[in-house]
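A protein chain is absent from this complex, but the other protein chains hold their places.
What follows is subunit A.
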Amino acid sequence: MSVLVYTESENGKFKKSAFEVASYAKSVADQLGTSAVAISFSADENNSLGAYGISKVLSVSNDQLNSFNAEAYAKAIAEAVEREGADVVVFSSSSNSKYTAPLLAAKLKAGYVPNVVESPSSTAPFTVKRTAFSNKGFAHTEISTAKKIVGVSNNSFGIIENSADITVEDFAPALSDGDFAVQSVEVDKVAGKVSIADAEIVVSGGRGLKGPENWGMVEELAEVLGAATACSKPVSDMGWRPHSEHVGQTGKPVASNLYIAIGISGAIQHLAGVSASKTKVVINNDPEAPFFKAADYGIVGDAFEVVPQLIEKLREFKAQNA
């Protein structure tokens, strides 16, 4: 018996979410009186997972698996589950995790619960709390299958240091050509920019910014904060910003620590997609904008005056607190 966690990396470097899911796996393992084992693909510093309570890493270094392939990853993880006798498998909420976990669920005949926000409230029956109804509710969900898969909502559990003695083992899963039937042709990714899914802070702009030419200050604010940039649905529909920045119910979900909405009125579909963020700041010149009701902090004012002031103030703050 053990808890297996899929720790994601990019260009060899673990993502921040890998440390969060490792922390989560350790917490579940403690509850079950067992150990937490990680599986990594082409990761450089496997030992770093020891700081979060992982006692063993199955390190896959297979050229075919350097880039993500959902079916092949699911097959490799299934083999790791078998080898370790794992009863619980932990994923993050990244798009790769949400792609792989259901395929694994079919292979293991396992119940899968995504968007989980807390460690299990009980392990027998195995019960977890998750978001539902686009963040308008929570469900306490019981998993009744022998194998269980949990997807942890990003930035919900946090990273918990918990030093453990760690061993790293090479792991070479048995794969066949059929596992690579979905072939990647090209990847189009903006280099050096933090993605919305990985970001701790997201800066988002809406129609109130009047046109794509005014996005310079949004980018600048994001840069000062080390944040990802996002936009509301009308903005992506009008082509001011790329679709990949659209956040909301039919766009990308946001679960950042800080979400700053500039010139976004706060349609219910937008709020559904971003309300999992912990702290929400709204800058809008309309005091009646519905977003103020869902926000933690707000400034009623003209974005074209407030945002440049905010950038300047944050630069000072960063300089003092560096």
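One rule holds in what follows: contacts are C-beta pairs under 8 Å (C-beta built on N, C-alpha and C of every residue); 3 or more make two chains touch, one makes a residue touch a chain; residues count from 1.
Following the convention adopted for this analysis, contacts and distances are computed from a predicted model.
According to its UniProt record, the chain left out of view corresponds to "Electron transfer flavoprotein beta subunit" among "Sulfurtransferase complex subunit TusD", "Electron transfer flavoprotein beta subunit", "ABC-2 type transport system permease protein" or "Heme exporter protein D".
Set against the missing chain, the residues A:54, A:196, A:218 or A:231 yield one that touches it, A:196. Mapped onto subunit A, the footprint of the missing chain covers residues 70-71, 74, 94-96, 98-99, 101-107, 109-115, 127, 131-145, 181-190, 193-198, 200-201, 225, 233, 237, 243-244, 246, 249-252, 257-258, 268-269, 272, 275, 278-279, 281-282, 292-300, 306, 309-310, 313-314, 317, 321.
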